[in-house]
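All protein chains but one are shown at their positions in the complex.
A and B label the chains in the order they appear, each numbered from 1.
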Amino acid sequence: MAVIKLKRPKLSWYEHLYLPAIIKGLLITFKHAVISVFGKATGSKELASSGLGVTMQYPEQKWDEHLPEYYRGIPALVTDEQGRERCVSCQLCEFICPPKAITIAPGELKSDDEWAKVEKAPKAFDIDMIRCIYCGMCEEVCPEQAIFLRQDYAMTGTTRAEMVNDKDRLYQLGGVREGLINKWNEVK
Amino acid sequence: MDWVPLIITGIKVFFFTFVVILPLIAYSTYAERRVCAIMQDRVGPNRVGIPLTLLGFKKDLSFFGLLQPLADGLKGLFKQDLTPGHVRKSFYWMAPALTAIPAFITVCVIPFGSNVNLFGHDVKLVIADIGAGPLFVFAIASLSVYGITLAGWSSNSKYPFFGGVRSCAQMISYEISLGLSIIPVLMVFGKLNLTDIVTHQSEKGWLLLPLWNEHGSIFSGDYWAHCGPQWLLLLPLGISFIVFTTSIFAETNRMPFDLPECETELVGGYHTEYSSMKFALFFMGEYAAMIVGSAVIVTIFFGGWSLGFGLDSALLQTGEGAWKWFAGFIHLGVFLAKTIGFIIFFIWVRWTVPRLRYDQLMKLGWVVFFELALFNIFIAALIIAAPHIGPLLTLFVGVPILLALAAIMYFITKSVESKHKVNIT
Partner (left out) sequence: MEGLFFYAFSGFAVIGALALVAFKNPVSSAMSMVASFLGLAALFISLNAYFVGIIQILVYAGAIMVLFVFIIMLLDLKAEERKTKYNPLFLVGGVFIPLVFLIQLCGILPHVPNAEPEPLHLKESARYFYDQEKEASKEEQSEIHKSLSKGDLPDVNLIGLTMFGHKGDNETIKTPGYNFPLQIVGVLLLVATVGVVALSLRKKTTGEPEPGDPDSRPEP
């Protein structure tokens, strides 16, 4: 690493007084105060501010339409076009999950199911949202593209049990996803 | 024994501390947060209001978060009051009170307004109208250092102790320039009674704004015939004002000088080990000191409760110089407005000027302000004495002596400084 030696600047007598510099600083803060009171602070438009400074008043104003495509929110399970579970309970997500938020009980499809011979499905699939860190590794690792991070971010509960998303709730959150890999799709 | 004056004094004590100063403290914490937020392009606390939704209404009344101080106070009261096991208990419990009490006692000499005539009693709007007002403020305010120092020491922990020692050294250093800087002002007034000082200013113009006197405003010729060396005096008085205000900043441990509680180095400073209401008492003491400091600055330099610009004479009763019965209320409002303006100035400076290093702080106090305040006394003395000793003596003896003094001070400081200079490249 190169060492850069800096010389202290030589101050003139005018700068040694410090008072002009302090007054300049006071004027800068005052300018900021005036601008932010009138709602013209830099970036207030882009950040959808409430009119005072650049801050957005959260519950009244939300940033939903500004959320980027790649936003990582609550993880959820999805079904395909025909309503079949995509998850085959391979448990890769359970193993990769850094905070160990995912618990899967592997199971089989019911014997009268059309695909019972071919595919498996989880018996239970719990994601503990208190533990989840929204890293998105489950989504990346899933070979079946069954788990996705949604754009929702406001998940609350009053008890610990409420904060655990079970299989039904995960499918309800995730809904249907189309146009992905369709391994066993007859139509294809 | 006459009970009426006693009862009136009791009412005044209650009114000025509980109705004026305590809400001012509460709302200056709120103003601090709102003003700093606005300066930093944020919003600040704007939520706490009346929670009508708890009663089944659709919306809360937030009033711009004006109930925030109340919520803060409740939080302070209901939080767990933790006394660590390793502290010196008696001093640990005493310290917050020792910080808060002196600040509240100093309120008693501040003239909040002129006289109010109520139910046949002429009531002065000052608790104790004693003949040594500014000295009383300095004396009592200098006691508040014990609270901070003892808090740091009794916590029996490293960083609070550093904070206590820092504040102790800082307050002693700046008390000197505080006391010296006000001497030119007292030479101009010739009196120490704060009420008299304000009355003097209401007649002859504020100390830093001598735009009028008893003969009219600057636009009339009579003013110039009677103004004397008032405009020349603005030089020493301006220096006094800067030194005094900065020293008040240092005495109240406000931002450019808040090394006793600087978070980056000392965790929290002298109150690191404190919690709940004891911690809140330190803050109350600090803000009360700030309010009293700005009240003193307003009283001495900006005409206290006087309306100024010759408007006060409209409130005078014809004849003897007594005020009309409602004059006191108008003056109280004017005084509070000025004081609040200065509190906002304090906040403004806090969120603008970065913190000094400790050696810079000591250098500013001992090398710059001490000498400046001392020299300032000589300037003021020469200007005041000039009409008495004549122009010849002034120009050929007074001014050269002053210049020689300035040169000696400057070169002594320079030589000492260059001897101890640390080479920073």
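One rule holds for everything that comes next: a residue touches a chain if its C-beta (ideal position, glycine included) is under 8 Å from a C-beta of that chain, and two chains touch if they have at least 3 such contacts.
In this text the structure is predicted, and so the values were computed from the model without any measurement.
Undergrad: Checking the contacts here: which visible chains does the omitted one touch?
TA: B
Undergrad: Touch as defined at the start, partner being the missing chain; which of B:136, B:206 or B:287 qualifies?
TA: Answering carefully, the residue with contact to the hidden chain is B:136.
Undergrad: Can you work out which residue in B:8, B:22, B:66 or B:192 touches the chain that's missing from view?
TA: Hidden-chain contact among the options goes to B:192.
Undergrad: From the list B:115, B:149 or B:339, pick the residue that touches the absent chain.
TA: Only one listed residue reaches the unshown chain, and that is B:149.
Undergrad: Any idea which of B:172, B:337, B:393 or B:407 touches the chain not displayed?
TA: Of all options in B:172, B:337, B:393 or B:407, contact with the hidden chain holds for B:172.
Undergrad: Which chain B residues touch the hidden chain?
TA: 1, 90-91, 129-132, 135-136, 138-140, 142-143, 145-146, 149-150, 153, 161, 164-165, 168-169, 171-172, 175, 190-193
Definition applied: only the chains that are shown with their structure count from here on.
Undergrad: Between chain A and chain B, tell me the centre distance in angstrom, where each centre is the average of that chain's C-alpha atoms.
TA: 50
Undergrad: Going by the contact rule at the top, pick out the chain A residues touching chain B in the complex.
TA: 5, 7-8, 19, 22, 25-26, 28-30, 32-33, 35-37, 41-42, 44, 50, 52-55, 57
Undergrad: Which positions of chain B touch chain A when the two form their complex?
TA: 35, 37-43, 46, 242, 348-349, 351-353, 424-425
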